[in-house]
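Notes to accompany the following structure.
Note that one protein chain of the assembly has been removed; the remaining protein chains are unaltered in position.
Let's look at subunit A:
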Amino acid sequence: MATDSEPSLPFKPYTLTQTLTGHKRAISSVKFSSSGRLLASSSADKTLRTYCLSNSDSNVDPIVSPLQEFHGHEQGVSDLAFSSDSRFLVSASDDKTLRLWDVQTGSLVKTLAGHTNYVFCVNFNPQSNMIVSGSFDETVRVWDVKSAKCLKVLPAHSDPVTSVDFNRDGSLIVSSSYDGLCRIWDAGTGHCMKTLIDDENPPVSFVKFSPNGKFLLVGTLDNTLRLWNYSTGKFLKTYTGHVNSKYCISSAFSITNGKYIVSGSEDNCLYLWELQTRKIVQKLEGHTDTAISVSCHPTQNMIASGALGNDKTVKIWTQDKD
């Protein structure tokens, strides 16, 4: 856990505080709920698990303990998302369905069927009345939560869709794909608003809106993360140093204590870059396989990460308290 360079703000390094085992195969995604009280992980072992964080006392690191297991998918799960009120979880699976689960009881509420190939990514909108999903069938689908009906099918890409996200007020959807494009759609009408391209178009593995919805964090399979301003169509920052050429590794914005970009990497570490200077401020070691997914706690200085098959664990990293 070496600190590589001198950042402008005094940077407190993150340390590993907990390792959560339980999944029997590779982890595909970890997410904190919007309140920060729950953590969820999805895995190739066809299950989802939720964990709860003990009451956050500012002097003591919260303990993360397993809560529920969700069974029902017939094949591995690639992604999951919490609804804004943390009552529901939606998961995307290779069995071509999305499933909506009740977080408290662990029971299956609804199955959303319609995709014709593996469903790879999923997200709720902030109002949590719609779900967006991207699939290997090259389409993006928008679903109505209440009736579980598919509201729209967007002819999004010409290759598997790797990531979908809503912006802050739920009016835009961004989708990314192996075809090298990121497209932005009007969530209300389903019309394409913009396509982001550059001179080279390496497969895009991940895309996410910034907290204010003005920028996009785009991860591509040429070991690069970029911050784009989608209105101008130009990227503003580039983050390198990590390894990402095979898997769809997710990244996150860390805004609880200074602004950083956090990402997993195929060299089994987590990388933290300072947002503005683009310097690597920390490299977190501990996983024994590719760190495929990271999530930042909404209020505390905590990062959760999940790794692939050789590792199968979810690790919790926190910043040292004063």
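In this section, a contact is a pair of C-beta atoms (placed from the backbone, for glycine too) under 8 Å apart; a residue touches a chain by one contact, two chains touch by 3 or more; residues count from 1.
Heads up, the rule we're going with is that contacts and distances are computed from a predicted model.
*Asks:* Looking only at the UniProt record of the hidden chain, which name from "Acyl carrier protein", "Serine/threonine protein phosphatase 2A regulatory subunit", "AP-1 complex subunit gamma" or "Protein RBL" is the right one?
*Replies:* "Protein RBL"
*Asks:* Which residue, A:Q127, A:N257 or A:T299, contacts the hidden chain when the whole complex is considered?
*Replies:* A:Q127
*Asks:* With the missing chain put back, one of A:K31, A:R49, A:R183 or A:K283 would touch it. Which one?
*Replies:* Counting the whole complex, the residue in contact with the absent chain is A:R183.
*Asks:* Which of A:L16, A:C52, A:L151 or A:V243 touches the chain that is not shown?
*Replies:* A:L151
*Asks:* Can you list, in ascending order, the subunit A residues touching the missing chain?
*Replies:* 72, 74, 85, 87-88, 95-97, 100, 102, 107-114, 116-117, 127-130, 137, 139, 141, 144-153, 155, 167-172, 183-184, 186-197, 199, 210-215, 227, 230-231, 233-238, 253, 255, 259, 275-278
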